[in-house]
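I have a structure I would like to understand better, so I am pasting it below and will then ask my questions one at a time.
All protein chains but one are shown at their positions in the complex.
Letters A, B and C mark the chains in the order given here, with residues in each chain numbered from 1 onward.
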Amino acid sequence: MSTFGTLFRVTTYGESHCASVGAIVDGCPPGLELSAQDIQTQLSRRRPGQSDLTTPRNEKDLVQLQSGLEHGDQRPHDYSETDLYPRPSHADYTYLQKYGIKASSGGGRSSARETIGRVAAGAIAEKYLKVVYGIEIVAFVSSVGKIHLPSTFAPPSLMPLNTDEVDDAQDALSKDFVDLLSNITREQVDKYTTRCPHPETSERMTERIVRAKNAQDSIGGTVTCVIRNVPAGLGEPVFDKFEASLAHAMLSIPATKAFEIGSGFRGTEVPGSQHNDPFVRGESGTLRTATNWSGGIQGGITNGENVYFRIGFKSPATISQPQETAQYDGTLGSLAARGRHDPCVVPRAVPIVEAMAAIVVMDQLLIQNSRKTAASLLPPITTLPPTMVLPKKDA
Amino acid sequence: MSTFGTLFRVTTYGESHCASVGAIVDGCPPGLELSAQDIQTQLSRRRPGQSDLTTPRNEKDLVQLQSGLEHGDQRPHDYSETDLYPRPSHADYTYLQKYGIKASSGGGRSSARETIGRVAAGAIAEKYLKVVYGIEIVAFVSSVGKIHLPSTFAPPSLMPLNTDEVDDAQDALSKDFVDLLSNITREQVDKYTTRCPHPETSERMTERIVRAKNAQDSIGGTVTCVIRNVPAGLGEPVFDKFEASLAHAMLSIPATKAFEIGSGFRGTEVPGSQHNDPFVRGESGTLRTATNWSGGIQGGITNGENVYFRIGFKSPATISQPQETAQYDGTLGSLAARGRHDPCVVPRAVPIVEAMAAIVVMDQLLIQNSRKTAASLLPPITTLPPTMVLPKKDA
Amino acid sequence: MSTFGTLFRVTTYGESHCASVGAIVDGCPPGLELSAQDIQTQLSRRRPGQSDLTTPRNEKDLVQLQSGLEHGDQRPHDYSETDLYPRPSHADYTYLQKYGIKASSGGGRSSARETIGRVAAGAIAEKYLKVVYGIEIVAFVSSVGKIHLPSTFAPPSLMPLNTDEVDDAQDALSKDFVDLLSNITREQVDKYTTRCPHPETSERMTERIVRAKNAQDSIGGTVTCVIRNVPAGLGEPVFDKFEASLAHAMLSIPATKAFEIGSGFRGTEVPGSQHNDPFVRGESGTLRTATNWSGGIQGGITNGENVYFRIGFKSPATISQPQETAQYDGTLGSLAARGRHDPCVVPRAVPIVEAMAAIVVMDQLLIQNSRKTAASLLPPITTLPPTMVLPKKDA
Partner (left out) sequence: MSTFGTLFRVTTYGESHCASVGAIVDGCPPGLELSAQDIQTQLSRRRPGQSDLTTPRNEKDLVQLQSGLEHGDQRPHDYSETDLYPRPSHADYTYLQKYGIKASSGGGRSSARETIGRVAAGAIAEKYLKVVYGIEIVAFVSSVGKIHLPSTFAPPSLMPLNTDEVDDAQDALSKDFVDLLSNITREQVDKYTTRCPHPETSERMTERIVRAKNAQDSIGGTVTCVIRNVPAGLGEPVFDKFEASLAHAMLSIPATKAFEIGSGFRGTEVPGSQHNDPFVRGESGTLRTATNWSGGIQGGITNGENVYFRIGFKSPATISQPQETAQYDGTLGSLAARGRHDPCVVPRAVPIVEAMAAIVVMDQLLIQNSRKTAASLLPPITTLPPTMVLPKKDA
């Protein structure tokens, strides 16, 4: 494909007649002094129109560096606090430890601005999934600080479970929540600036965020996401189970701290006899599950039910109120962030969660497509013991 | 390295004089009729001693298939219930959907027996990490059903947080819990058959598991794991953040449903001003954090503090009591598992969690080792603006 | 899938009821002191039957190390020459440089014995390719030392090209060679111990190999391989072009030094007007090429014609005659290999080449299967300019 290398990894793009061509270089050792001219020299040796022996097309092939250089074009600036302090719970200190160099601008690649590329890529995946499979991916804010959706709408982890044994597993997953998962749309979500599609809760969340903002503080929250119409059979055994890939994708989003699929942590408290999702005959004759504690995944593979999961985003580390903390040299002092920051990231995190979900589904779908096609071309197995009746291939 | 291919993936092992040589083949399309002879034919064309033109060493190179064949050597057996029923919340149904074929033996690669290989590999990683870095990885059972460690010992997600604003973040992380993370050993954990290192809690957990067992039922739980002495700087920006890799690894363990790092879901409720981990001067002159809500990771990169995380394991799906559920053909019936099964997996999951943690640390360490070595060989940058003083390389 | 990690890479195998379960661990730092007990300790903590709380199945889960340990169970032996000398053109010296440690047994993972795993994996791929696509992969020995197939049967690189401009490109590719590619079978190849399917040439090759053997010397050769009935469309743009993957696979076989696809090096001497493969209408209405200088690949993608390529294997480095060479400490001396070695590897290399070819085709096929399936599910594009008529999807 378009990527080469393991630790020094090059990904190129571009064709004959497109707007630009280029490459993303990943894994360059930090601290390398590099100028555009270092690159231009070789581009100029490659470009057309160098001599009578090459094509007379005269193209300049001028290099443009989009990101990754720290100090090349930096404006001189005064000694500022961010030169002295590693911001608490930011990447300043860990990036310094990792790269042995301070990024001049914010948190380097840990910046939330990086997620723009994810959202763009996710939108492409999503278009395909929608057109071909009718897959719908909708995320919404399920909590801000301690303000949660009411328990009837709550994901399993937030449901009250008063008794040790749930009386009736069929009822245990709140019908309101199940309906919410089945019907919620982005349009409904976007009616609320909080992106929490429950009017009263949204109003309380707004107040909570405004309170954090006014206090020059910040607050965290959770995002719940549902993927509808996922074909059964996605996810790879062992290390790339569907939920493992989802967890990887979600925990790679800046500020995330927690992930749960289906019944999540709360599910660990429910006995197997109640937690198991019994099979029933579905409308189209295929099997379905009566409940969906599993969150649409069993044994790491999707079963065709709604996939739903919840992600925890911590309170943003950047706050304007002064914090007692040490400078790089260990001197204790007080740091207050300047600039304008999000007091709560979850409303804007919604499309990022959707994008990463789309990317995971798309990738797992393409992998499973390959297997399914490959298997469908095989002749029937002739050595099956008589009691082993294979289901039809189109299952 | 020893692996070739993207979807059809071959990994070989073996040398000149070792016990055996072989390969793991991943991604073979399901439903291929295959016999040992199919492979032997080509091995025999490759083996030494075929003719006078080759080495006279006479080696037989006989193929032995270890796993993956479904029906080749299967003993005839009676029509059993597992031929009729997809077991609820098992991989039977999803594997059938994925592969178009029913595994004759349990859940195929979703079997917990697969984790033996992980534990073996993790033990190798762990040996290195221990010898070179003194890294200690200790996991323990933190809950069984609703039986949790007492709140003073509880991970942040289980701490009571009564007020919206925590009064003193320095005290908010229970000292008992912090001490537990810093001191717990495998020996202490293994004193309890539950692997919960708190006598009273362990006793209550034992009762809970026995109750599940007697009821022919099962119960879930959580495992908390700490990694001590992790060097700062591990984890790759963007998609392979340390917690993303950990989450991927943990959610790939059978029966897992949830993952949280550091303060996890509960941390989303704590304002940034309280949740941030302020820096202080450490004993050796390097910076440390006064609290550790971050779980030892900031911006996706380890900061040198204890890495701790919690994993939710669902109640085992295999239970002996009868369950109402549909057969493959949609007919409703009643299924009761035979055989002897774990009523609760968390005590045995402890070494699996430790193994996957060791594998993640080892892999990220080797990647960071490369970068650090590469960067350390570069001459100082000469174009830094005067106000930009680089920290020393050995930081 | 079944592999986890980038530099420390773990691949597991095994299911519920198979012969064994296990893992291949790749990338463990060399020089780690490791015993089976290091691994057994954790396996024993994971195994069933540890206590009343777990399943009463009593399984031992005893570790068995198959390869990779150097000194654990090594028999004491006298100071031998191989302890003193790095064998010329062997991996002894480079492995020492790479790992900082001397392998006690031959060339470690560079041993040709490693290829057994490849042959086994290739046989599985081949079975699928044969059953579903009728793909045939046949390799044969095309030269031993200076003894080549006669020019009429020769691959393009060995054809005489006396004039600068070839008179008639249609005739330039020897008809005998083209026929050989189209018809040669493994049975025909295996009639000759040399695996060169041309009686006179095979006889001369036999003499050449015997001469090398008698002289306690060795000799190299080339293997030519054809892949018939490859579907058009295999190979990934940019870095994973079909020929790039083939070259990677072939040059990973021990003792290989050269690779050429289609017309290869000789093709560089033929003007484009003669070297281009013009299209003609094929029997089934699809296009075919009149000639096949391209070796079945254009723009990195297969075109449905025979894929053929040639690989050079050097003369084996292990020879019994004394060689003047330096010891590890620089002292000049004389080294003669003991033991029984192949005077020429190409006859035994034939199934290894076929195996690696099968693995490449299989992997590229699975990748392309996925794309083709994904594309086939899309609705027709509605925004095509009127002059852009899309070919039918089944093309």
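The rule is short, and it goes like this: a residue touches a chain if its C-beta (ideal position, glycine included) is under 8 Å from a C-beta of that chain, and two chains touch if they have at least 3 such contacts.
Remember, it's a predicted structure, so these values are computed and weren't measured experimentally.
**Q** Just to verify: which one of C:15, C:126, C:240 or C:354 makes contact with the chain not shown?
**A** C:240
**Q** For subunit A, which residues touch the unseen chain?
**A** 1-29, 32-34, 38-39, 41-43, 45-48, 50-57, 61, 63-68, 103, 105-109, 111, 113-128, 131, 190, 193-194, 206, 209-210, 213, 249, 252, 340-344, 347-348, 350-352, 354-355, 359, 362-363, 366-367, 370
**Q** Which subunit B residues touch the hidden chain?
**A** 1-4, 6-7, 12, 128, 131-132, 236-240, 365-367, 369-374, 377-379
Here is the rule we use: only the chains that are shown with their structure count from here on.
**Q** Using the mean of all protein Cα atoms as the middle point, what chain has its own Cα mean nearest that point?
**A** Answer by centroid distance: B.
**Q** Determine the centre-to-centre distance between subunit B and subunit C, using the mean Cα coordinates as centres, and give it in whole Å.
**A** Whole-Å distance between the two chain centres: 34.
**Q** Two-or-more-chain contact residues of subunit B, please, as numbers and ranges.
**A** 7, 27, 29, 32-33, 104, 107-109, 114, 249, 252, 367, 370
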